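Note sheet for the following structure.
Every protein chain but one is kept in place in this view of the complex.
First chain written, first letter: the chains are A and B, and each begins at residue 1.
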Amino acid sequence: MSDSKPSYLAHHFDHLEQQKQSATLGIWLFLITEVMFFGGLFLGYIVYRGLYPEAWHTGSEKLNVILGAINTVVLIFSSLTMALAVHGAQTGSRKKTANFLLATIILGSIFLGIKAIEYHAKFFPTTDYNLIPGANFSYPAAYADQMQLFFSFYFTMTGMHAIHMVIGIGILIWLYVKALQGTYHENYYNPVEVTGLYWHFVDIVWIFLFPLLYLIGRH
Amino acid sequence: MNLLFTLLPEQATEYAKQVDSLYMFIYVVSVLFVALFVGLIISFTLKYRRKSEDERPEPPHEHYTLELVGGAFLLVLLMVMFFWGAKLYFVAQRPPADAMEVLVTGKQWMWKLQHPSGKKEINTLHIPVGRAVKLSMTSEDVIHSFFIPAFRVKNDVLPGRYTQLWFKPEKEGTFHLFCTEYCGTEHSRMIGFVKVMSEDAYERWTNNLGDENETPVQAGERLFSELGCMVCHRADSGALGPNIAGVFGHQVELVDGTSVLADEDYIRESILNPHAKIVAGYAPIMPTFQGVINEEQLGHIIAYIKSLANH
Partner (left out) sequence: MSSATDINAGTTAKNYLNEKITVSSWLLTLDHKRIAVLYLVSLLAFFLIGGLAALVFRIELMTPEADILRSETYNKFFTTHGIVMIFFFLIPSIPAVLGNFLVPVMIGARDFAFPKINLASWYVFMFGGVLALVATIAGGVETGWTFYTPYSTMYANSAVILAVCGAFIAGFSSIMTGLNFIVTIHKMRAPGLTWFRLPLFIWAMYATAIVILLGTPVVAITLVMIFVERAFGFGIFDPSLGGDPVLFQHLFWFYSHPAVYIMILPAMGVVSELISCFSRRRLYGYKVIVFSSLAIAVIGFFVWGHHMFVSSQSTFAGMTFSFLTFFVAVPTALKMLNWIMTLHKGSVSLSSPMLYAFGFLGLFVIGGLTGLFLSTLATDIHLHDTYFVVAHFHYVMVGGGVMGFLGGLHFWWPKITGKTYPEGWAIFAAIVIFIGFNLTFFPQFQLGVHGMPRRYHVYPEEFQVLHIASSTGAMVLGFGYLVMAVYLIGSLITGKPAGKNPWNARGLEWETDSPPPTHNFHETPVVRHPVYAYEYASETSDEPDVTSEKNHV
């Protein structure tokens, strides 16, 4: 029985369909855990937003909404290229798969670059106040502590998101190398597909973060 | 040794007796269930123990009558416990209006207490028998918990907010006071006693002030003037801040159209973080008093504002 098995079918699966379904179910379950993970942060955000609306309002005005918006567009495009890469793998087009994976990697890196610019501006402020939570935090308002709380959430949430992006890009690079070697084809593209689902999820998290942090407090 | 032979600790309040009745109800239900379950296990095991390796018992028949009836019966018992417990919980959550208020401040690792007369003490709480006492509690550092086993009452004491506890001791004596929320190295030494004394003895004790001659209300009034609060918080129409007389316990309208109940936590927030909630008709000009006054002084100012509630 095992003699007739293709090399890309793991020994413990009976057939390709079973392997594919397992991978898909697995990634969806993993994404559920991710929802719960970010859910805890969103809960904290909502609780404090309800308690300190003023600080949340002022805090979001201190964020660079233009860079945030550009990043949103970049990330949506990266989801498109990711989807095209998955399509390439499904249709057995090695070149298409590899190229679109590369495009996704580049767009993801642009996102992180822009995020780094935003972080940099906060870490080395040109203003006379400092919005990095911790010992050096200062803001000339009675609700400085609450502002600090806002920025605690800003950095924790975007930081957690960025870590997911970095992990995603790492996996994409590995897929890219494999794709160039022709590992993926119409009969075997699970890794590309499940990474795609992960990538879309990380994208969706940002789609929530952007309005919650940058937009909702503005008038 | 009496711990070995008594089911329940000393009861020093009427509430404790009520809690104990509920306790005994659950206790009896539990003992009956344990007896039933263990009895069935033992008798089935004896009766149906394997006598030969050739035994092949019939598989059980699938029907759910037993489960349905058993489950429903249990649920009824459980609901009795729930409602009984909730009813008493309501009592514990609602101090009587005439309760004498004692201020409690927990800090690593001691209890600081102050009586309405101004009398202060540490780790020992003197109270009169037969009078309802309400504790208004806060912490200077971590979370503590104030527990008097003989009264069957307990509540956490949190930094940054007020919690309360009330009881009406029925008998004189000395009872344990424990901190039950783990609070660091000397947690187990954050203990003390509650001394319930006769009304006369308490009056003598509490009015023997020595050099602490201010009641919390008086101290609050003094602070109110020393810190310049009354410059803005006046009764006349030109005042820059809202008048504090008659505010406590009432709804306050805010700039954003919502309203909030003026309780201890609200007043505390208004002093430490004045811009969090702005009263309708006033400008956000009040400075914060965070770091300017300590927990005890905050408690005094709140006591003062409370004392003006009925003006």
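Observations on the model:
In this text, a residue touches a chain if its C-beta (ideal position, glycine included) is under 8 Å from a C-beta of that chain, and two chains touch if they have at least 3 such contacts.
Bear in mind the structure is a predicted one, so any value in this text is a computation, not a measurement.
Set against the missing chain, the residues B:K112, B:R131, B:H187 or B:R222 yield one that touches it, B:H187.
One chain of the complex is left out; on subunit A, the residues touching it are 10-14, 18, 21-22, 25-26, 29-30, 32-41, 43-44, 47-48, 51-52, 55, 133-135, 143, 145-146, 148-149, 152-153, 155-156, 160. Although one chain is not displayed, subunit B still touches it through residues 1-4, 6-9, 18-19, 22-23, 26-27, 29-30, 33-34, 37-38, 40-41, 44-45, 48-50, 53-60, 62, 64, 66-67, 70-71, 74-75, 78-79, 81-82, 84-90, 92-93, 108, 141-143, 145, 147, 149-150, 152-156, 158-161, 163, 176, 178-189, 191, 273.
Going forward, only the chains that are shown with their structure count from here on.
For this pair, subunit A with subunit B, the centres built from the Cα atoms lie 45 Å apart. On subunit B, the positions that touch subunit A within their shared complex are 273-276, 284, 286-288, 290. Taken together, the subunit A residues at the contact with subunit B in this complex read 52, 54, 141-143, 145-146.
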